[in-house]
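A single protein chain has been removed from this complex, and every other one stays in its place.
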Amino acid sequence: MENVEQKQKSIFQKVFEIIKTMASKPSGLIGLIILSFHVLLALTSPFYVPYDYKAIDPSLMLQAPSSEYWFGTDSLGRDVFTRTILGGRTALTVTFFGSLIALIWGGSLGIFCGLVGGKIDDVVMRIIDAFLSIPWILAMLLIVSLLGTTTIVLIPALGFFYGKGIVRVARAATHDVIAKDFIVSARARGHSNLSIIWNEILPNVRDAIMVEGAMRWSWMLLGFSSLSFLGFGVSPPTPDWGLMISNARGLMSFAYWAVLAPIFGLSSLIIGINLTADAFAKALGIDRSTKAPV
Amino acid sequence: MFLLVIKRIFLGLITLFIVSLITFVGVEILPGDACTTYLEREAYGAALEACYERLGLNIPSYERYISWALGVFQGDFGYSLSGEMKINDVLGPRVKNSMVLASASIFIGIPIALLLGIITALWRDKLPDIIISTITIFSMTIPEFISATLLILIVAIWLEWLPGIVIVPTGASISELLPNIILPVIAISMIMTAHMARMVRSSVIQVMASDYVQMAILKGVPYWKMVFKHVLPNALLPAINVVALTIAWLLGGVVVTEVVFNYPGLGRLVIESISNRDLPVVQALAIILASIYVTINLIADLMTLILNPRLKSLQIKK
Partner (left out) sequence: MENIVQKINNLTIGFTSQKGEQISILKNISTSINKGETVGIVGESGSGKSTLALAMMGYVKHGLYTISGECLYHSNNLLDMNNRDLENIRGRKIAMIPQNAGQALTPNLKIGYQIDEALKLHTDFKKEDRDKKISELLNKVRLPSPEIMAQRYPHELSGGQQQRVAVAMALAGNPEILLLDEPTTGLDVTTQAHVLELLNVIAKDTGTSMVYVSHDLGAIARVSDRVIVMYSGEIVLDGPVRGILKNPIHPYTFGLLKSIPKLTSPGLPNSMSGSQPQPGIIKSGCSFFDRCNFAEDQCKSNTPDLEYLSDIKTSVRCFKYRDLINMKETKNDKIRSLNNNILENEILNISEVSITYAKQKFLEQLLNKTEDSNPTVKDINININKGETLALVGESGSGKSTILKSIAGLLKTKDGIIKFDKDIVLSNDLKKRDPANLRAIQLIFQNPDESLNPNHTVEEIVSQPLKLYFGLSGSELKQKIIEVLDKVRLGEFYLTRYPRQLSGGEKQRVAVARAFAAKPDIILCDEVTSALDVSVQAAVLNLLQELKEDFGTTYIFVSHDLAVVRAISDRVAVLYQGRLCEIGPSKHVYELPSHPYTEVLLGAVLEPDPDIKPKLVAEDIVEEKPPEQGCSFQGRCPRILGDICKKEVPPWQMGENGNSIRCHIKVDDLKKQQTIN
């Protein structure tokens, strides 16, 4: 029992240390602050929004920002401030769970391919390549238009399409590790394949996969908002930044505030996640700037 | 060498074959078929029968796949549902328009990316690097629809310098298109350029730290000569493939940007055909976009092959 506790404590310590390293550089600190702010906002905003996000009032149409309506109102007379602070909730939830799914299936398939190598690896990678060559936006649009835009569809679909990149990274990392002498040594001792994967390979590819997952998160957010923007993400009247930008765009020559508020919300979240992912990669000693966004 | 080229082309064709299977099977297994999705509530009785007859949906799916694939192979995508016109006629001008947009972005984006990447690497951790790197991080994280919207708001609405929405017919000539694509090109190339610049930067930094660059310095090679002869050829070689992947990824951005600017290209066709549930057109678009992706990667592979002496002699030996 005592041993187990010690081990868990050390994992917490490790996480704490990583966060400390991430926050030690200004860019990492800013990223962490922005991200935590958004997460906090998403968790708590329903409790203190000033207005009802779906209350339509034609008399309040396109009001400029005032002390009453901080960010003005949109073309249906809804409060832009209310909708903006609520607008990240769906995006954050969908993309967070989507990245988790991407991480799990991409990571396991990648490790598997790296391990078995040979023909099976070739065939799987060829199929992955084929999936990769269909622009994600086309595939996503097709799926969403046929199956609907509920989160139950969006999360696995996004998770699936953004997992392809993780497969590649996990596979390459496994390839690198598997040639090392400590794996040879474990094989020569006669450990089972499962124990080699769990004890020897996983700890060494974990970092690369996790960093990749963090990167996927920011790209998935980008993809998800693009879908929303095109009208294939969340359905109205749910407040969502992508959708809000799309709706307010036509009237932005009269009411720029209705566009700028969600743009600010979305941009800051994406930048926050990106800076955090960058700092995370650096804290784990992985250079992410050589990777392609696929 | 020749064999390797053949092999790459062959692998590309296999990929396209798999893509055709995926799109076909994908459309098959999703609930509903072209007719039910197209006719929606009217999908019953005679209308449905007629539609099945017209599209040949009542024959077994594998036969349908073969005849469709054969057609595609010969460059015939069949008929669209909505307009009942040949898909080829629909696609033709759209492909041209999108190509104009994409190639303009690539030809402007790549040189800028190279320049920025090299500058940031050579002045690593100095002022030019810090400024450019910060800008690239921002421009690479902002989605196209945001940068496009902001561009319209600032340049077209507030400053009134350029038209915000492209108002040209689908069949417009290139000279008609050019003045209209300035903003779309900027919106598209921002992300791509930022990504590529970062890749070039890290690749150059890596090579600058290599033993052979240190050796060139110790040999007394002047700085710029060393950069051009010893550093860049070796740094840009691995970057080619990554750049190709970025360009392929850009296709998604093209779709969004075209919608924002109301540009009559493939991207808008994607949205239109999906909104209209025109599955034959969607299938055709998937194949076309995938071939573009495969071709770009093939070109990158071949370029690497031609430029890399190591791979060249490897092939001779084997």
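By written order: A and B. Residues from 1 in each chain.
Here, a contact is a pair of C-beta atoms (placed from the backbone, for glycine too) under 8 Å apart; a residue touches a chain by one contact, two chains touch by 3 or more.
Since the model is a prediction, treat every value here as computed from it, not as a measurement.
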Residue touching the undisplayed chain, where the options are B:A216, B:V270 or B:I287: B:A216
Among A:H175, A:H191 or A:R249, residue touching the chain not depicted: A:H191
Hidden partner chain, residues of chain A it touches: 3, 180-182, 184-191, 199-200, 203-204
Touch residues of chain B, complete complex, unshown partner: 209-223, 229-230, 233-234, 237, 307-310, 313
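Throughout what follows, only the chains that are shown with their structure count from here on.
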Centre-to-centre distance between chain B and chain A (centres being mean Cα positions), rounded to whole Å: 22
Residue ranges of chain B touching chain A (in the complex, touch as defined): 11, 14-16, 18-19, 22-23, 26-27, 30-32, 37, 137-138, 140-146, 149-150, 152-153, 157, 195, 198-199, 201-203, 242, 245-246, 248-249, 251-252, 255-256, 259-260, 270-271, 274-275, 277, 282, 285-286, 289-290, 293-294, 297
Of all residues in chain A, those that touch chain B in their complex: 126-127, 129-139, 141-143, 145-147, 218, 222-223, 225-226, 229-230, 232, 242, 245-246, 249, 252-253, 256, 259, 263, 266-267, 270-271, 274-275, 278, 287, 289-294
